[in-house]
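Excluded from the complex is one protein chain; the other protein chains are retained at their positions.
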Amino acid sequence: MPAKLSFNAYGKSKVRLTKVTRHGKRHDLTELSVDVQLAGDFADSYLTGDNSNVVATDSMKNTVYVLAKSHPVDSPESFAIHVAKHFTSTYKQVEQATITVEQTRWGRIKVGGKPHTHAFVGCGNEKHVSTVTHDRAGSKLLVTGGVADLLVLKTTGSEFRGYVRDEYTTLPETKDRIFATSIDATWTLGDADADFNNCYDLIRTALLETFADHHSLAVQQTLYAMAEAALDACPEVESIRLGMPNKHRLLVDLKPFGLQNQNEIFVPTDEPHGNIIGYVERDRRDTSKRKGSGKRAGRRR
Amino acid sequence: MPAKLSFNAYGKSKVRLTKVTRHGKRHDLTELSVDVQLAGDFADSYLTGDNSNVVATDSMKNTVYVLAKSHPVDSPESFAIHVAKHFTSTYKQVEQATITVEQTRWGRIKVGGKPHTHAFVGCGNEKHVSTVTHDRAGSKLLVTGGVADLLVLKTTGSEFRGYVRDEYTTLPETKDRIFATSIDATWTLGDADADFNNCYDLIRTALLETFADHHSLAVQQTLYAMAEAALDACPEVESIRLGMPNKHRLLVDLKPFGLQNQNEIFVPTDEPHGNIIGYVERDRRDTSKRKGSGKRAGRRR
Amino acid sequence: MPAKLSFNAYGKSKVRLTKVTRHGKRHDLTELSVDVQLAGDFADSYLTGDNSNVVATDSMKNTVYVLAKSHPVDSPESFAIHVAKHFTSTYKQVEQATITVEQTRWGRIKVGGKPHTHAFVGCGNEKHVSTVTHDRAGSKLLVTGGVADLLVLKTTGSEFRGYVRDEYTTLPETKDRIFATSIDATWTLGDADADFNNCYDLIRTALLETFADHHSLAVQQTLYAMAEAALDACPEVESIRLGMPNKHRLLVDLKPFGLQNQNEIFVPTDEPHGNIIGYVERDRRDTSKRKGSGKRAGRRR
Partner (left out) sequence: MPAKLSFNAYGKSKVRLTKVTRHGKRHDLTELSVDVQLAGDFADSYLTGDNSNVVATDSMKNTVYVLAKSHPVDSPESFAIHVAKHFTSTYKQVEQATITVEQTRWGRIKVGGKPHTHAFVGCGNEKHVSTVTHDRAGSKLLVTGGVADLLVLKTTGSEFRGYVRDEYTTLPETKDRIFATSIDATWTLGDADADFNNCYDLIRTALLETFADHHSLAVQQTLYAMAEAALDACPEVESIRLGMPNKHRLLVDLKPFGLQNQNEIFVPTDEPHGNIIGYVERDRRDTSKRKGSGKRAGRRR
């Protein structure tokens, strides 16, 4: 036979879930989208159509709802861990379970200035995400947290100069431009019992504050400063990946109309966009967490 | 000739715009998307390809940027009025200009609890919108304000009973369900000099607070109460249209798994969705604006 | 009371449906999305929460499936007529039913050059759409057919010159540009028993062929020629609306790199885009359908 199956996996994606938890009149609201992916002893289904090891993806969906009912859903991370361990411990043919949970954020509507007990308003595109991989062998557990689609923009405090100038270069250097991006962060958590929501809040604040205050010589430099601040803010985090597209605001040329555009009028564009990626990890040679130490602090204003 | 041109219009859509206004170190940020549509004496372009009356859509785009530079952009409504009047007053062939402006909302990043001078974070999908139509003849001006994509959800305080039961009915009646919708509101403003942003804030608050507090016997009933509250809140508004899709959260049947689902676990669905629409206008027979008067108040808790 | 309900309507949107019709081994596949909207005696639901006249939107969904099972689904138009009449004839409180049906197109996979009996491949974004409004009073029936999202592009045969040049104009005139658009057509059908699919095919062909062959002096002019050709092609059509966004392909300036760009390299852009609209109706003063007569033909090459 000329072919062989070198890897396979399958699962259910976009299992959406609303959980309401009641504390008397005060209700908590959690909305998640869950992806389940299993790898293991499933080759027969591919090779011969023998499904005897196959857990139907419809059953995975049922499982997510049963587990959400019978177990607290406190954070994407903790629920993903619970679901992952369920699959590896329930089915001996499952060698690895990968669970991704994406939480949509809701805030309480304020009525007369007071947060409402059971009415909520959407908090936008920002999502709290987690991916957990559990390997049956050795019970290896990999937990990541993250934030996706966190949109930020600063109107000044961003330069871009000193880059390669050659025959392909037309971009003028600038000491003052708009810097807009959609932060996509994923961090690895060393401790599977961390306070995941607290980590999320600390890192989110560190990312936002550093973005705001850092005087940027390049998107790359600000990305690194933000990653460093996130590691500083949350000791449970071992490493962080930041992806920051450069969502360009292009200065409109108003000279044809006899006007000076002094960084006032821009065109927001979606494409093409720059795409800056960095992985930053805690340096184990020196794990002191001196807040605000080093070069980064010096670059703050 | 067997055909005639019975109506025509043309324009430019999605002219996106960022405006930065500086007050010393403190910057204001405004982001808009502008649509321009003109009707008038343009038939020759359709019938013979004679473009001598045609204002190129590229020039419309330029015009939007020039006007944004040379004029304050205080609200979608005021900018739409300015752009509409520009086209009807500049080109005699333009009989009607319709300008739609959609504002994306940004909030200031807080650093150490204080709003930042020049760094912003996205406020989600919610948009402040306005459509202005200016007719050259008689200088008739129609101004609407609006909010789009304002996502809300309440976990209780919503019933649905007493509807038609016939052979097509399978939905069980309920005294307690989740009520989730994406509010789409458009209001007509009688006064072209109103404080449009203040109207927006007042109406937005009225919509949110009424959604939260109203005990709902039907989406229709809550929609009407919200519309009434909006008219109460802002005297400049003559009428309001509310569109509220019913973004169903379906109760998961957990009985097959030996579990009782006491309004805890739901599936959020996007389709199909209910779609409830109402137009409510100020009753001119009695224009007293008795806050909280009448039936609606009685239904509040 | 300060407010009154001036209009209301409600319904169910995005009721998606797959119908398989078997002719021995050969299967036909139809996929639709149906929107139902009802107007009538529903004010009590808004004003007092009395739902006794309300047909639940869940029951509308059920109805669509029951009608799809018990009745042929030959075309979007014929099914929309059937569903609309069902609602006005079944419920006396329904004064007007508006049904929109959008059909996704599938083609048969060819195996060894022969169309397969039961395997299909998606035909892209193009949709066959219909909106039917049935008024109970007088049994007034309004039927439209249409095509949406039909993407076309021609690499030459398109000029744009002679338009207004003033202080807002920077666009250079051109005798040769790319013309790309997404055709959105809606036509009114005088006869509720027309062969709707045949109309669709005839109009679609007329639109495509005219777009291809017409030498364009303006998008407006080509739009009119296409509309005229559609009326010529299908006598049952009384009028047609065409919406044709100008999906610009911008010539890349390669001079900074010492290269001449002779209409070879362009940037496709989504925004901003021109937006050209025309309504063309059959001229009742002269209903002869002289194919290819008049100015349009002369403009063909």
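Letters A, B and C mark the chains as written, and numbering starts fresh at 1 in each.
Methods note: a residue touches a chain if its C-beta (ideal position, glycine included) is under 8 Å from a C-beta of that chain, and two chains touch if they have at least 3 such contacts.
Model, not experiment: these values are computed from the prediction.
Touched by the hidden chain within the whole complex are the displayed chains A, B, C. Here one chain is not drawn; of A:141, A:192 or A:217, the residue touching it is A:217. Residue B:168 is the one among B:87, B:168 or B:266 that touches the chain missing from this view.
If you put the missing chain back, the residues of subunit C touching it would be 16-21, 27, 29, 31, 62, 65-66, 68-70, 106, 109-112, 116, 118-126, 150-157, 178, 208-209, 211-213, 249, 252, 254, 256-257, 259, 261, 263-269. Seen across the whole complex, the unshown chain contacts subunit B at 167-168, 170, 256-258, 270-271.
One chain of the complex is left out; on subunit A, the residues touching it are 1-16, 35, 37, 42, 45-63, 66, 91, 160-164, 166, 168-171, 216-221, 223-224, 227-228, 231-232, 239, 245-246, 270-283, 286-290, 293-295, 299.
The definition used in the following text is that only the chains that are shown with their structure count from here on.
When each chain is reduced to the mean of its CA atoms, the one lying nearest the mean of all protein CA atoms is B.
The greatest centre-to-centre gap from subunit B, using C-alpha centroids, is found for A.
Look at where the CA atoms of subunit A average out and do the same for subunit C: the two points lie 39 Å apart. Subunit B and subunit C have centres, each the mean of its CA atoms, that are 25 Å apart.
Of all residues in subunit C, those touching 2 or more other chains are 168, 170, 270-271, listed in ascending order.
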